[in-house]
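First up is the structure itself, then whatever we jot down about it.
For this depiction, one protein chain was excluded, whereas all remaining protein chains were kept in their positions.
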Amino acid sequence: MTAIPMPEPITTPWTLPRRGPVGMLLFIVAETSIFGVFVTTYLFYIGRSLTGPTPAEVLHFPVAMTVSLLSSSLTIHQANRALRRGATARFLGFWLATILLGAGFLLGTAREWHELIFEHHLTLRTNLFGSTYYALVGLHASHVVAGMLLLLIVATFGIAGRVRPEHVGRTDVISMYWHFVDVVWIVVVTVVYVIGR
Amino acid sequence: MTTTKFPLAADIDEGVPSALDRLHQWVVTVDHKRLGIMYIVMALGFLVVGGIEATLIRVQLAVPDAHFISPNAFNTLFTMHGTTMVFLMGMPILAGFANYLIPLQIGARDLAFPRLNSFAFWITCFGGLLLYSSYITAPALFGGAAAPDFGWFGYAPLTEPTYSRGNAADYWVLGLIIVGFGSIAGAVNVATTILTMRTEGMTLGRMPLFTWITLVVQGMILIVVSPLTATLILLLLDRSLGAHFFDTQAGGSAVLWRHFFWWFGHPEVYVLMLPGFGFVSEIIPVFSRKVIFGYPAMVAASVGIGFISLGVWAHHMFAVGMSPAANTFFAISTGLVSVPTGIKIFNWLGTMWGGRIRMKTPMLFCMGFLVQFLCAGITGVMLAVVPFTWQLTETYFVVAHFHFVLIGGLIFTVFAAIYYWFPKITGRMLSERLGKWHFWLFLIGFNLTFIPQHFAGMLGMPRRVYTFLPERGLELWNLVSSIGVPFQLAGVLCLVWNMIRSYRQGAVAGNDPWDAWTLEWATSSPPAEYNFAKLPVVHSRRPLWDLKHPEDPDWQYE
Partner (left out) sequence: MVSLAVLAAMIQATDTVSSIFAPVSTPAIKERDLSMLVLVLSAIVFVVVGGLIAYNLVRFRAPAGDQSTEPPQVYGSAQVEAAWTVVPLVIIVVLMLATARVIHEVQAAPQPPNAVEATIVGRQWWWEIRYPKLGVVTANELHVPVSDSTVRRPTWLTLESADVSHSFWIPRLAGKTDVIPNRTNHTWIEPFVTGTYLGQCAEYCGTQHAHMLLRVVVESPEQFARWVEQQRQAPAGDSAADSGRRIFLGTACISCHTVAGTVANGRYGPDLTHLMARATIGAGVAPNTKDKLRAWVKNPDDLKLGALMPAMQLDDEQLDQLVHYLLTLR
């Protein structure tokens, strides 16, 4: 190849965003679209059930669950801050706290559903409220479960002492997902327990 | 002292890999080039299957009151034809080209997530096979079909358990959910690659237009394929767990399905169309020997189409009985989306203007595309005129329109892309003579088949009918339409024969057989596994033009 006449030499270093966070962000865009359909369906069918229990009759605002899940966003944020500074023990502590709070949320969901199914006889097939409620809350809960799996995998490595500060890029990506799940919960709570009731 | 010498690569004798070894390499590969080829080969296979389905449809409709195919079989044919062509041919073939070309065009060594890439391919393959296994495995209850038979849009409540008995619908739903995961995974991968792995100097404003358009398309996929997945999950819940999302007897809404489906469905057709614009934006400049006219406008138009296409979906629902205000809104948005599309046609013409046009096969197909797509755009604007659409919707006029869009816009450009990039992928040129035969046979056959369908629609023939009545004046149009099929089959046969023969015996291509200007032509044909020995540094949109014309580089004008 012949030499090419150069324009002004490139002096600024060529840096582009990192793959992990960009990939996770794009994935979150897709997930937001999925949740968008379920939320729209829920809103559209409010008040249109032909029979059966209504939201006002059977739903109670889930205070403990909400506090649990939202605090877990704080703890995971703290965990990553600690890891970035090299405090791996603090990281592990906050990370495990996140898992506990997530588990608390799932336990709350399980109890709520138990009450709805066995006391109020509300299932997916009872009426439109049943269909849309279990679909939306269930979709969110399944995303919490998936997040818990990711958290548990990291926790396993953490307890084995294998998580080091240079891995903070990856734990950051996981926490992006976890924050997303929390934001979706805020939307779900507003739509189901505030607007829908 | 004795030193241990590490053997040079040339010294290691691995022997000639056996056929099984070679197959294994393909199955476990995470190389974007191999996966790209696998996507394209899979899609071409489904193109043949979908083509056979279409052929059977046209044989049945060649004459009125034919009894060649039963109503049930016919209904599965048009459903599977549509589903196959959109999800198992269109999306994968474009994913394949994106997979192959993007890292090469941006000067990278692979996609951002190679294993995710492999996952996306195999899951797409699996979803397709699951859908097709319905022909064999879904039991056919009385009145129910073995394969899905409710049209590729799966309108509720026809797809609800009451009206679609048996499991055919479940195969369709599950197959598409799985294929959708593949599309979403692929979109995350390709978009991340474009945003984070461009070679030094390649700002967003210096990317090839194919790369730009691919970026827009991946964004659209993320925003619209996911809702389809969600909607299919809702239908799955209805069918398997007794939910009532689209159960009209329980208060569910059939129109809600349509809104959700078309929120996906309309941008989906732009997802299928835009990459073709990308191919054409690479090929026309090279064969006119001129830079693309108005690069910034082309980028803006592509992004514009992406955005506006999200706001037109209800033009598939003009007969649903929406309010005059809603109908007018969607008429206007639909009319508006034609403007950036028109701009692109003019920019391509502007590129050709004053050039030195070489009519090789890739360029022939681009010209066929231009004329066909012009017709498609015009009939599209006709369909934006709501009162006219009240007569034309759900008729063969619409069938003609969207085949002009998808065959004119997707298939013709894919053929152009195959002729253009086959030398890069295999190192051999395709035969020009066979290429010309392919082009003319296919052009004649396509127009014979689809121009008459405009008239059939205007004379009152609805779509998805397994037969038509003799006294409606439809005989001539349907007969001519069916006569076009063997020409198209012959054309595709020419292509397949061309590819098989040229793979071994074609003229050796060299790095840059077309004298082109984007980075993929700067490396060997086929490229080494690592793509580039040294990642290039670029200073303009046409790095190879700069190298070939050091006295007049592009960066002085951009």
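In order of appearance the chains are A and B, and numbering begins at 1 in each one.
Operating definition for what follows: contacts are C-beta pairs under 8 Å (C-beta built on N, C-alpha and C of every residue); 3 or more make two chains touch, one makes a residue touch a chain.
No experiment lies behind these values; they were computed from the predicted model shown.
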item: Displayed chains contacting the withheld chain; value: B
item: Contact residue for the chain not shown (choose from B:41, B:204 or B:349); value: B:349
item: Full-complex contact with the absent chain, from B:114, B:201, B:311 or B:335; value: B:335
item: Candidates B:30, B:63, B:255 or B:480 - the one touching the absent chain; value: B:255
item: From B:17, B:205 or B:473, residue that would touch the chain that is not displayed; value: B:473
item: Chain not shown: contacting residue from B:116, B:378, B:444 or B:547; value: B:378
item: Sites on subunit B contacted by the missing partner chain, in the whole complex; value: 70-72, 75, 143, 149-151, 155, 157-158, 162-163, 248-249, 251-255, 288-291, 293-297, 319-321, 323-324, 327-328, 331-332, 335-336, 338-339, 342-343, 345-347, 349-350, 352-359, 367, 370-371, 374-375, 378-379, 381-382, 384-395, 451, 454-455, 458-460, 462-469, 471-473, 549, 552, 554, 557-558
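The definition used in the following text is that only the chains that are shown with their structure count from here on.
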item: Residue ranges of subunit B in contact with subunit A within the complex; value: 112-113, 184, 187-189, 191-192, 195-198, 200-201, 218-219, 222-227, 229-231, 233-234, 237-238, 241-245, 250-253, 256, 260, 537, 539, 546-547, 550, 553, 555
item: Interfacial residue positions of subunit A with respect to subunit B in the complex; value: 1-7, 10, 14, 16-19, 22-23, 26-27, 29-31, 33-38, 40-41, 44-45, 48-50, 124-125, 127-128, 130-132, 134-135, 139
